[in-house]
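As you look at this complex, bear in mind that one protein chain is not there, while each of the others sits in place.
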Amino acid sequence: MQKIGVFVCWCGSNIAATVDVAAVAEAVKGEPGVVFATDYQYMCSEGGQSLIKETIKEQGLTGVVICSCSPRMHEATFRKTVEAAGINPYMLEIANIREQCSWIHKNKEEGTEKAIILAKAAVAKLNLNTPLIAGESRVVKRALVIGGGIAGIQTALDIAEAGYEVDIVEKQPTIGGKMTQIDKTFPTLDCAACILTPKMVDAAQSEKINIYSYSEVEKVSGFVGNFSVTIKKKPRYVNSDLCTGCGACMEKCPSKKTPNEFNMGLDNRTAIYIPFAQAIPKVPVIDTAACLHFKTGKCGICQKTCSANAIDFDQKEELITKEYGAIVVATGFNPLKPTKFDEYQYNQCADVVTSLEFERLMNAAGPTKGVLLRPSDQSHPKKIVFVQCVGSRGQSCRDHSYCSKICCMYTAKHAMLVRDKYPDTDVTVFYIDVRTPGKNFDEFYRRAVEEYGVHYIKGMVGKVEQVDGSLKVQASDLLSNDQMVLDADMVVLATAVEPDPTAKSLATMLTASIDTNNFFTEAHPKLRPVESPTAGVYLSGVCQGPKDIPETVAQGSACAAKVIGLLAKDKLLSNPCVAHSDELLCNGCSTCANVCAYGAIDYVDKEVNDHGKREVRHIAVVNEAVCQGCGACTVTCPSGAMDLKGFANRQIMAEVDAICK
Amino acid sequence: MKYSYYPGCTLKTKAKELSDYAVAAAKVLGVELEEIKDWQCCGGVYSTSKDEIASKLSSVRALAQARDEGHDLMTLCSACHNVIKRVNEDMRGDENFRTKANNYMAPDMEYHGEANVVHYLEMLRDVVGFDEIKKKVVNPLTGRKIGAYYGCLLLRPGKVMEFDDPENPQILEDFIRAIGATPVLFEQRNECCGGYMTLNDKELAQKRSTAVVDSAVRNEADCLITACPLCRYNLEVNSETKLPVIYFTELLAEALGIKEVK
Partner (left out) sequence: MSLNTKIDTETIERISGVNTRKCMKCGKCSATCPAFHEMDFHPHQFVAMVEKGDIEPLMKSKSIWNCLTCFACVQRCPRDVEPAKLVEAIRQAVIRQAGENHLKAEQIPEMLDSELPQQAIVSAFRKYKK
C-alpha cells in the first residue's frame, strides 16, 4: 500500500479564485493510500517545496500528488523536489487544476468539483506507479545547420568557436543567403556584402565547419544527441577539388540567356555559373536545363576551356549519412512574388519591381552596376513610388495575416538612398502604418522624411497604369480624404516575407512543428524562443518568423548557445516512460513497428519460457534510447503485449475509473 | 455535352447576336444548349444585402430547373452569370437565406444549390479546350489585335466567381489566341464600364467608359470584345473615344466559319 501525500496549490488567486483548494485537500483525504493532504499558496516556491520535503520525511510518504499548474510547467521542478527527499521522481503525479480547470471555469462550485475529480484520478494512478530509472544516451558532439544564410552562418561560427564540429547544408550553390543580395543595411547604411562576406570566409576557413553547398537534407532519423541525417549533394558537374574558380568556363559558355536568379532575373547568366564574385565555395555549377551539352549532347566548350580539367559531365548525385547531436533549422525566407497583385501591373510592366529587385538595381554588383536605371528603357527614374504591405497584414487569399516586420525599414532605407544618390528624384512612400520598433529605427525613418525629403502618404495604392512610357499611380491620401493620381517612372512593391518553401517538408522530416504560415514554432513563445518543441532541434533566424539582420544574428547566437549547452553534455538522461513488450504476449505481428514514428521497435528471435514450454519466438523489442514514449504502439498492439512504463494501461484505466466514479 | 441554357432578357432582344452566335458555335464544338423553360429576368444586379430575398428568387427558379433537367446551368451574359452564380452560392452556404428562399418556392421546386453555374467561356476553356477550338478554326483572325474587356461582373468577387485570377485574368486572352488573333492587354480591362450609372449619372458613365476605351487604344487594340450587353453599350455609346466593340461569340462564329449561317 502506498503512503500518498496530496498538496493543493493556490497559485495565488490563479487557482484559489475559482477552486476551493481547502475543499479539494479535504475531499481526497479518504482516498485509498492518502495519508496526508493540505493546501499552500505557492507550491513551487521555496516554502512550498520545503513543505513537501518535510512532509515526505515526517509522514514517510511513498508518493506525492501535486494539484497545480500543467505538468509542462513544473513537473520537472517537483520531480527534483521529491527526489531530494528520497522518493523516486516517477512516484510523483501532477493534477492539472489550473490550465485544465481554474482558468477555464468561472463558477467556483464547478471548478472545485472538477479539481476534486482530477485530484482523485491522480491518486488512483499513483497507487499503481512503480519507481522508474532513467537510462542514459550518448551525445554526438557535432551539429548540423540547415541553411547557410546569415542565421546559419552565425550559429555555425558560434558553435565552432566553442570547439564543436558543425556542418552547414545549403541548397544553393553558395552560402550567404538573402543578405548577399542586399545593398546597404538599416539603420546604419553599412554595406551588406562588407559585413557578410568576412563571415562567409570565416565559416569556410574554420577547421570545425564543413560546408555542404548545393545540397539538401534528404532524411532524418534518431533523437536528441543521436540524429542520423542523410544529405543529398546535388551534382555540380564541376569537380570542386580541381576547380580553381578562374571563371574561364563562364566566359566561354555559349548559353547566356538564363534569367540570373541572383539579380532577381533582371539580367541573364550563363548555363555554367558562379552566382556572384564572392561566392563560397567559388566553384561553378552547370544548370542542366540551360546547358547545351545536356540538352543536345553537343557543345562541351567549358570542358575544353577548363585548364584544371574540373568539368565532369558524368558527376552523379551523392548521398552522405552522418550523425549529429543537434540540428539547427536556419532555412530563412523568400520575398512574395506579387503575381496575384496585378492592380500594380507587376506582371505587365518592367518598371514595377519588388523591393529585392530594387536592391539589385541599387547594388554596385547588380545588373546596372549600382546605377539606378529603370528596367524598361534604362533611363534614370525621376519619380519613384514605394508601396508598403504588399501581401502582408491581410485576410484575403492572396495575403499573409502577419506583418513582415522589415518592410517599413528597408523601404525607408531605399527612399533615403535614392534621395541621397539622386537628389533630383522625387520619392513617395504609401504606407498604412510606419512600424519602427528597434534601436535607432524611428530616428532613421524620421531622417528619411525630414532630412532627405521623402514624401510619406498614408494610404494604399489602388491601381497602376502605364501611360506613354510613364506610370500613373492611383492611390488614397487618407489624411486629405483624397484619391490622387501620381506620375511615376518606377513603382517598388514592399512584398511580404514568406518562409522558404522547403519549411513544410523539413518540419515533417524533423517532427518539428510549423504554424499556419509555415514558420517553425518555438517551444515557448517567450521563454524558449530558439528551441523547437522537438528535443535537439533548434531554430535560427527568419524560419521562425520575420526578423531583420540584427535580430537574426542575435537569435543565431542564442541558438548556438543552446546547441553548445547540449553538446557539452557527455550523456543525456533518457525518458524512462518508454514502451516495453511482454514477450509472452507478443505474437510478432509487426503492427507496432509499422506505427512507430521513431523506428524504435526491432524484432528478434528469442527463446522464451512460456509456463514451462520453451520455444523460439519472433518478438518485438523496444530500443529504449530511441523510444519517445508516444504510446502509439500500445494502442495498436492487438495482443496487449505493448505497454508504456509510467502510463500503463491499468494506470490509465484507474484514472478513468476514478473520474467516472 | 448538354447544358441548360439561361439566355437572359437582353440576349433575346437588343443583344440577340451574342446568344445566336453562341448557340451556333456551340453546335460546331459538339455542345448542345437547351434553353430552360419559363426563365425570368435575373434582375441585372445582385444585392449583397443578407435580407434581400425576393429579388433573387428568379435565379433560384432557373437553378432549380437546371437541377431538375440534370444539367449544369449555362450563362452567357456577364450580369446574369454574376447574379445567378452568387445566388447559387447563397443557396449553398447561407442557411438562413436558403430557408427563406425555399419558403417562397413551389413545394416541388425546393432547391439547395445542387446545380452548377457555368459561363460559356468556362465551357470553352474547361470542357471543349482552347486547343480543340484552335483545331476547329477555319478562318483564323490573324493580325487582329483584340482587347479583352472583362469588366467587373465575370471576375468579382473572385472567391465566389472563381472565374479566373481577378487581377490578371487570361481566359479571354487564351480565347483570342485560339481564334488566331493577338490579345492586347490593357490596364482597364477589369475596371468598371459605368454599368447602370448611365441612367443616374451619365457623366460618370461616360468618364468610366472613356477611361476603358482610352486604355485599350493606348495599348493599340483595334477592337474590344465583351460578354456583356451593358458593357458594350457603355463602351460604344458613352465612351468619347470610339473603338469597335464586339461580342466574343461573334468572333468565335467568324473564326469557325459560321458567321453568315446563323
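We just call them A and B in the order they show up, numbering each chain from 1.
Criterion: a contact is a pair of C-beta atoms (placed from the backbone, for glycine too) under 8 Å apart; a residue touches a chain by one contact, two chains touch by 3 or more.
Computed from a predicted model, the values in this text were never measured in an experiment.
Only one residue from A:K120, A:R419 or A:K463 touches the chain missing from this view: A:K463. Within the set B:E32, B:D126, B:D201 or B:E220, the residue that contacts the chain not displayed is B:D201.
If you put the hidden chain back, the residue from A:K252, A:K337, A:R393 or A:R528 that touches it is A:R393.
Interface note: of B:C152, B:I176 or B:L256, the residue touching the hidden chain in the full complex is B:C152.
From the options B:S47, B:N116 or B:T241, the residue with contact to the chain not on display is B:S47. In the full complex, the hidden chain is touched by subunit A at residues 343, 389, 393-396, 399, 432, 458-463, 474-478, 481, 483. Interface with the hidden chain, as seen from subunit B, comprises residues 8-10, 13-15, 41, 43-45, 47-52, 55, 77, 79, 152, 155-158, 166-167, 191-192, 194-201, 204, 208, 211, 229-230, 232-233, 236-237.
Everything that follows uses one rule, which is that only the chains that are shown with their structure count from here on.
With each centre defined as the average position of its C-alpha atoms, the distance from subunit A to subunit B rounds to 47 Å.
Contacts from subunit B toward subunit A in the complex involve residues 158-159, 165, 167-168, 185, 187-188, 191, 215, 218. Those residues of subunit A whose C-beta lies close enough to touch subunit B in the complex are 339-343, 345, 347-348, 396-397, 463-468.
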